[in-house]
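One protein chain omitted, others in place.
We call the chains A, B and C, going by the order they appear; numbering starts again at 1 in every chain.
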Amino acid sequence: MEKYISVKDLEEAAIALLPQNARDYYKSGATEEFTLKENKVAFQRLRIRPKCLVGVLNYNLRTKVLGQDVSMPVGIAPTAMQRMAHPEGELANARAAEAMGTIYTLSTIATSSIEEVAAAAPKVTKWFQLYIYNDREVTRNLVLRAEKAGFKAIVLTVDTPLFGIRRADIRNKFTLPEHLRLANFDGYLSTKIHSTSEGSGLNEYVNSLFDKSLTWGDIQWLKSITKLPIVVKGILRSDDAVKAIEAGGSAILVSNHGARQLDGVPPTIEVLPEIVEAVKNYNVEVYFDGGVTTGTDVFKAIALGAKMVFVGRPALWGLAVSGQAGVMKMLNIFRTELEYTLQIAGTPSIKDITKDMVRHESEYYKLVSKI
Amino acid sequence: MEKYISVKDLEEAAIALLPQNARDYYKSGATEEFTLKENKVAFQRLRIRPKCLVGVLNYNLRTKVLGQDVSMPVGIAPTAMQRMAHPEGELANARAAEAMGTIYTLSTIATSSIEEVAAAAPKVTKWFQLYIYNDREVTRNLVLRAEKAGFKAIVLTVDTPLFGIRRADIRNKFTLPEHLRLANFDGYLSTKIHSTSEGSGLNEYVNSLFDKSLTWGDIQWLKSITKLPIVVKGILRSDDAVKAIEAGGSAILVSNHGARQLDGVPPTIEVLPEIVEAVKNYNVEVYFDGGVTTGTDVFKAIALGAKMVFVGRPALWGLAVSGQAGVMKMLNIFRTELEYTLQIAGTPSIKDITKDMVRHESEYYKLVSKI
Amino acid sequence: MEKYISVKDLEEAAIALLPQNARDYYKSGATEEFTLKENKVAFQRLRIRPKCLVGVLNYNLRTKVLGQDVSMPVGIAPTAMQRMAHPEGELANARAAEAMGTIYTLSTIATSSIEEVAAAAPKVTKWFQLYIYNDREVTRNLVLRAEKAGFKAIVLTVDTPLFGIRRADIRNKFTLPEHLRLANFDGYLSTKIHSTSEGSGLNEYVNSLFDKSLTWGDIQWLKSITKLPIVVKGILRSDDAVKAIEAGGSAILVSNHGARQLDGVPPTIEVLPEIVEAVKNYNVEVYFDGGVTTGTDVFKAIALGAKMVFVGRPALWGLAVSGQAGVMKMLNIFRTELEYTLQIAGTPSIKDITKDMVRHESEYYKLVSKI
Partner (left out) sequence: MEKYISVKDLEEAAIALLPQNARDYYKSGATEEFTLKENKVAFQRLRIRPKCLVGVLNYNLRTKVLGQDVSMPVGIAPTAMQRMAHPEGELANARAAEAMGTIYTLSTIATSSIEEVAAAAPKVTKWFQLYIYNDREVTRNLVLRAEKAGFKAIVLTVDTPLFGIRRADIRNKFTLPEHLRLANFDGYLSTKIHSTSEGSGLNEYVNSLFDKSLTWGDIQWLKSITKLPIVVKGILRSDDAVKAIEAGGSAILVSNHGARQLDGVPPTIEVLPEIVEAVKNYNVEVYFDGGVTTGTDVFKAIALGAKMVFVGRPALWGLAVSGQAGVMKMLNIFRTELEYTLQIAGTPSIKDITKDMVRHESEYYKLVSKI
């Protein structure tokens, strides 16, 4: 484990280890994958402005998310079918989050069930990512089970009337391996996802089952069946952020779905400021995912207003490399990089990471021009 | 056909299949080919801003162009000598457009005649692309034949007093293959294009025959001989757009001629907003071509004000790969990518694709700087 | 000759033909060669905005420079020691300019004398590039001989108190080949340039002989010894342009000396607008050199206010490839590319190439953002 020093190291190792069907599924973005690249590149346009001599003997990474303490502002984003990466899949991932004191988000389309995850990692702060199915009874059942199993929030994905075009999955005719199942469902809904046409089996599944008629009013329905706070995931516009909150959301997760839905949407770090600004008069939290691979990425997102940052692919790479230990390694890399960043940037606690701590490169160009 | 998932796939296959003379003719841009590259790259500077939870159960791609229904906002741009790509050339291309319910534009310099195309694809919405020859009788004859054959518009190319410098054609001493002819002409005008000097045979042809003295007043002459609406193709300036409309044009096709006329002109997606703005007080439609290879490119052009988008080279790639079926595959790729884009962007019908749906990357940089 | 279609073709051929000492001397820029690259790249940031249907039957490239007719707005810039490229060196170069009806500028540091060039190309419009030597009698002698030999202007280089650092020349210990001499001088001044230390022989020569104490007042001295108009070459700042004119210059040649003097200075096309603006209330012409390799580069410089464009390296590449015929080929490439550009851009004569014909890419980005 010692040889993995960066998230990039874990990614490279995982890419080499995973079978093609799973590897391509995890790493692909939509169509030309321009936004996939931009999700990372956009961070480079932000500069950190460190403060000196502030006294950093007592630094710490703790923060509070939806009223719950977490040990660091990096949690696990929902990703589907984690047993393709490792036999223990979601269980290992959740246990790693538990061991590290952070949040684990379980996907609707998981290869371990709500109850299995709750049993495996009873103390972790668990959130449940929800897709709303045409069959509302199916959907209600998922929510009630999550609530019963101790999940603390519903992360409602709002950017997915259908899954985006991921060309590698089409080429591979993506199929869930024979020995796995969608563990949150019974009968035909848990049927192994496999391609019956010339495309991806997953897209066929989603196309036939997800509710494409959803509107903001449906959050009201969701609130009518659960007391859990609703985190609205997939927002990329300020007007949608306001709609999400006014419809009853408790928090916004700024996300472009790992650049997997629609190529050409902005890298998430570019839209974060607009969203934070839009909801500043509401008492809600804003979270972030997309392209985060280093501690300084996390720092930049926090400086622009994110309360919590989630990572999806990095957890899959850790999982593929070494199960729970691999995910913990990944989280520890973020923890270490953040600890260094907090000390060197002169922001010993998370609340010290104010807007003033980052500046867009174009602002620097203007300063050089003017002075 | 199943292995072609993107327009890029078709392009790569076509490039491998075509003989050098045709391949180079189709793919070249003017001189250094900077604008050729920019036509594609400029799309990347535009971000799509998807809306969530708008209810997209009933999405569709239909739109109306010059009063005619089309099944999708992607039509076939005029390109010369299509039988170099496939024995059925223009006929296959027109049949594909017919099968897909969209527009086919026949080039003046076609290797199938107006009447052959009309016979092959009687139900397609056909437009006729016109070059005005020094010999006005020749020109009038083309227009009258097109009108008689059921073509619905004249697409008057206004950017071509002569053909641009395409170095590969000069190197190849471009010659129309022996077995082909310019089918819209008799006698010497249909003579096989071949090089008599050190340059491209096509440039010699155009130089000797096209009317370089054309001015905006000549649109009046064109209107005097036909009732068909005139689409003015090749506009890159707002003042020219106004002139085109005031001279009697019914619509503007923003185009830099596939970057084949003059290197260094702007990528077309950059000039589209200026043209749309310039003619907004006229009751005219604006169309677009240039560098379009994905559904998100089409979406961006529509968001910036294009009523219809045309593709030239993609049809040639499809044609080269598999005749009518190849062109249909190409159109189906666009259709699929657009269907996904409409749903995920939250714009279930074409009219929902408003300006607000895209933003230039530099606007995002400013937002990050300010907030 | 037929196989050379672009200036780039000639450059590649020349690079392959020339011996290292000459090749490196001709192609090098100062130190890291950043400005050398930027001289070309900066042109790409400018977009040409072609006008349609203006009637271009009667286009022509003729213009007037310092009252003299020239057949095209592309002339030959001064470059040193042209016999390193071809045995006929400056003579072949001047004859090519003569045959093409444009301007030839002879360098002070030529391998053919003022009188030899005048005899070889009696009808060409000849200008004499002047370095002012510590020995004013030597300098005066050069000016008087040029005037007597029918040269029509003195091109005073003002950016060269010493030659820039060109690392390849240092590595090569640049030496003028044994059989050549600096033909404008007698005795020790014509002594073959060779390295006596660890550096370039040319730098040693220049360091010891050029007058580093020169100020704008010295133009008055130059005017006192000749009636020829003085073209001030090497200006990169608006304040210097004004100084040059007020000191008695008749024209400004915006130049960064082929990026050979100081790395990090702006590409010349970037500074041209500032210079043109600065001298607009004076009755003077502004010329341009730097990175020009295509007809569209020439067009852009004219649109930004240049009355004439000069090319240095392209003439050397032509010379190396085939003497006078090679230089003529180079000029013919520019002529052809300009003829196409004028017609397609809708500017049938040089005076039609107004500022409005080009726009910086950043202006387009702003337009896309706003509309």
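By definition in this document, a contact is a pair of C-beta atoms (placed from the backbone, for glycine too) under 8 Å apart; a residue touches a chain by one contact, two chains touch by 3 or more.
Note that the structure is predicted; figures quoted are calculated from it, not measured.
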Missing chain: touched chains present in the view: A, C
Option from C:Asp24, C:Glu116 or C:Glu274 whose C-beta touches the chain left out: C:Glu274
Option touching the unshown chain, where C:Phe34, C:Trp221 or C:Tyr282 are the choices: C:Phe34
Touching residues (missing chain, whole complex) on subunit A: 2-3, 5-6, 43-44, 46-57, 294-296, 299-300, 336-337, 340-341, 343-345, 359, 361, 364-371
Interface with the unshown chain - residue positions in subunit C: 31-32, 34, 45-46, 158-162, 164-165, 167, 170-171, 198, 212-216, 218, 234-237, 239-240, 243-244, 261-266, 269-271, 273-274, 276-277, 304, 355, 359-360, 362-363
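Throughout what follows, only the chains that are shown with their structure count from here on.
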Topology of the chain contact graph, where touching chains are joined (line, ring, star, complete, other): line
Superposing rotation of subunit B relative to subunit C, computed on C-alpha atoms, to nearest 5°: 90
Per-chain CA centroid nearest to the all-protein CA mean: B
Chain separated most widely from subunit C, comparing mean CA positions: A
Interchain centroid distance [CA atoms averaged], subunit A/subunit B, Å: 41
Subunit B, residues touching no fewer than two other chains: 46, 359
